[in-house]
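Omission of a single protein chain aside, the complex is shown with its protein chains in their original locations.
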Amino acid sequence: MTAASARPPQPTMTPAPEASSVLVRVRGLCFSRDEQVIFDHLDLDIERGKVTAIMGPSGAGKTTLLKLIGGLLRPDAGRIEVDGQDIGTLSRRELFELRIRIGMLFQSGALLTDLNVFENIAYPLREHYRLPESVLRRLVLMKLEAVGLRGAAQLMPSSLSGGMARRVALARAVALDPMMIMYDEPFTGQDPISMGVLVSLIRQLNDASAMTSLLVSHDVRETLSIADQAYLIAQGRLICQGTPQEIARESSPWVRQFVDGLPDGPVHFHYPAPDLAASLLSEAHR
Amino acid sequence: MINALASLGHWALNTLATSGRSLLLLLGMLAGLTSLLRRPRLVLLQIYSIGVLSILIVVVSGLFVGMVLGLQGYYVLSRFGAAESLGVMVAASLVRELGPVVSALLVAGRAGSALTAEIGLMKTTEQLSGLEMMAVDPVKRVLSPRLLGGFLSMPLLAALFSAIGVLGGYFVGVGLLGVDSGAFWSQMQAQIDFSNDLVNGVIKSLVFGFVVTWIALFEGYDAVPTATGISRATTRTVVNGSLAVLALDFVLTALMFGD
Partner (left out) sequence: MVKTRTVEIAVGAFMVIGLVALFFLAMHVSNLNQLTSGEGYRITARFDNIGSLKVRAPVSMAGVRVGRVESIRYDQQRFQAVVTLRIDDEFNAIPLDTFASIFTAGLLGEKYIGLDPGGSLESLADGDQIEHTQSALVLEQMIGRFLLNKAEEG
C-alpha cells in the first residue's frame, strides 16, 4: 500500500497469492475512447471465491472495465485473462461459451421488457439448454425464491420497482450457475432497505455457491462492508488496493477524500477552468 | 475554405462508415435467418407487430386512394369518352405503383419508426448488452426475426392495399358515377397482365419491405443511446426509409416496365 500524492503513482503489485486462485488477470490494460484515456496500463487480479470490489469516482471507467472483462469491448493494448483464457484471442463462439459462465448484473437491470419476470429468468435457460418445461419451471422458481420474488413471477418488468428489477436481474444472472458474477453499480439509486437486501444477497450468493463476485461501485460504505478485496482506480490507474481494513487505514489524501467523501482535496471541486474573473471580463468585452 | 473541405471529408468518411456498418449488420441479420427455422414463434410475433397492426391504416388509406383515383380518373377519362377504361387506370396505378409504394411508406412511418424506437430503447436500457452477456447474439435473436417479419408482411399489405383500392375505385366509378360495371372489370382484366403487372408489384413490395425494415433496424441499432439519439434515429428511419422506397421505386420501375 503505497501512499499517493495528487497524481498517484502506480503502486507496486503485491505478489499474486497463487496462480490458480486468480480467476481474472488484467495486465497492462490500455483503453481509450474518443481520444480520452480511460485505462493506462492497468494491472489487477481477481481471486476465485471472493468478493472483489472496484471503486472509483464516476467516469473512472469502472463499467468499461466490466465490459472489457466480459468481452463487450476490446482493449487497445494489454491482456485480460478469465479462467486462463485470453479474452482478446477468443473466437466469437469461444467467447460465448465463456460468457455462459459469467453472469452480469447491469446498472439498469437490462430485463427484457416484452417478457414477464418468469420468462426473463427462463430466457438464458431456454436459449442454452433444452429442458423439459417442468424442470425449467422448478429451476426458475428456485432462483426467484433465492431473491425473494417468487410471488412476482407473472409481473412485467415495467411494474417492478427499481430494487425489485435489480433482484430479478440478479436471479437471471445466476440462472446459468456462473462461476463469476459482475455487478455494475448494484447500489445506485436504491432506498436503504433494498440496498440492505442487495448487500446481503450478494454476499449470500457468493458464499452459498462458491462463486466469484466482482463488484463495481462508488458506494464506499456498502461496498467495503461485503468486499474481501478492494481496488481503487482513478484517472486510468490503480491507486490503492487491499482488504477493507487496509483501505480504511490508508492515509494518502486521495484515498481519504474518496473514502470519507470530502468535498475538496486532491480532486478539486471545480472542473479545470481559466480564472473566473478573467472569463467574466472576456465575456463582457465580446 | 480548408475548414469546409475538412468537414466535407469528415462527412464523407462518416457516411462511408455508416454504410459499412449497416451492411455488416445486414450480413449479421442474414446469417441469423437460418437459426429462425427452429424458432418460428419469434417471426410470428414480428409479423404480428409489423403486419397485423398495420392492417387498419393500410385498408383505410387503400380505400381512400382507390376512391380518389376513381373520381379523378373519371373526370379525365370522360373528357375523352373513355370512362370505360376507368378500371384499367385505377387497377394499373394501384397494382404497379401505389399499392407497393404507399403501403411501404405507411409501414416506414408506422412500423419502421416503432422498430427503431424499440431497438434504440433496448440499446439504451442495456438489454442488447445484457443479451450479449447471456451469450445470446442480439443481432440473430432480436434483429433477424424483425427483418424477416417485415419482408414477409409487406407484400401482403401491398396486395391488401391494391385490392381494397380497386374496390374503392369500383365503388366511386360504378356505384356513384355510373360507369358500366362490365366494362370496368373486363377492360381491367384485358389490360392488367399477371406476370408484368401483378408479379412485378409483389417483387417491388418485397424489396421495399426488406429495405424499410433494414433501415429501421439499423437506425435503432446504431442510435446514440440517449433520448435525443433515439428521437433522431426515429426521424432518420422515416426520412431515409421513405426516400429509399421512392428512389428504389424509380429504379425498379425502369427495370421492369421499360419494355
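Letters are used for the chains, namely A and B, taken in the order the chains are written, and counting of residues starts over at 1 for each.
Keep this in mind: a contact is a pair of C-beta atoms (placed from the backbone, for glycine too) under 8 Å apart; a residue touches a chain by one contact, two chains touch by 3 or more.
Since the structure is predicted, the reported quantities are computational estimates derived from the model, not experimental observations.
Engineer: Which of the visible chains would the unseen chain be in contact with across the whole complex?
Structural biologist: In the entire complex, chains touched by the missing one are B.
Engineer: Which candidate, B:157, B:216, B:238 or B:252, sits in contact with the chain we can't see?
Structural biologist: Of the listed residues, the one touching the omitted chain is B:157.
Engineer: Looking at B:29, B:69 or B:95, which makes contact with the chain not pictured?
Structural biologist: Only one of B:29, B:69 or B:95 touches the chain omitted from view, namely B:95.
Engineer: Specify the residue from the set B:69, B:202, B:230 or B:244 that touches the hidden chain.
Structural biologist: Touches the omitted chain: B:202.
Engineer: Which one touches the absent chain: B:166, B:216 or B:230?
Structural biologist: Once the missing chain is taken into account, the touching residue is B:166.
Engineer: Determine and list the subunit B residues touching the chain excluded from the picture.
Structural biologist: 41, 44-45, 47-48, 51-52, 55, 91, 95, 153, 155-157, 159-160, 162-164, 166, 185, 188-194, 197-198, 202
In this text, only the chains that are shown with their structure count from here on.
Engineer: Hey, how far is the Cα centre of subunit A from the one of subunit B, in Å?
Structural biologist: 43
Engineer: Which residues of subunit A touch subunit B in the complex?
Structural biologist: 67, 70, 72, 96-97, 99-100, 102-104, 106-108, 110-113, 123-124, 127-128, 169, 172, 176
Engineer: So in the complex, which bits of subunit B are touching subunit A?
Structural biologist: It comes out as residues 121-122, 125-127, 129-137, 141.
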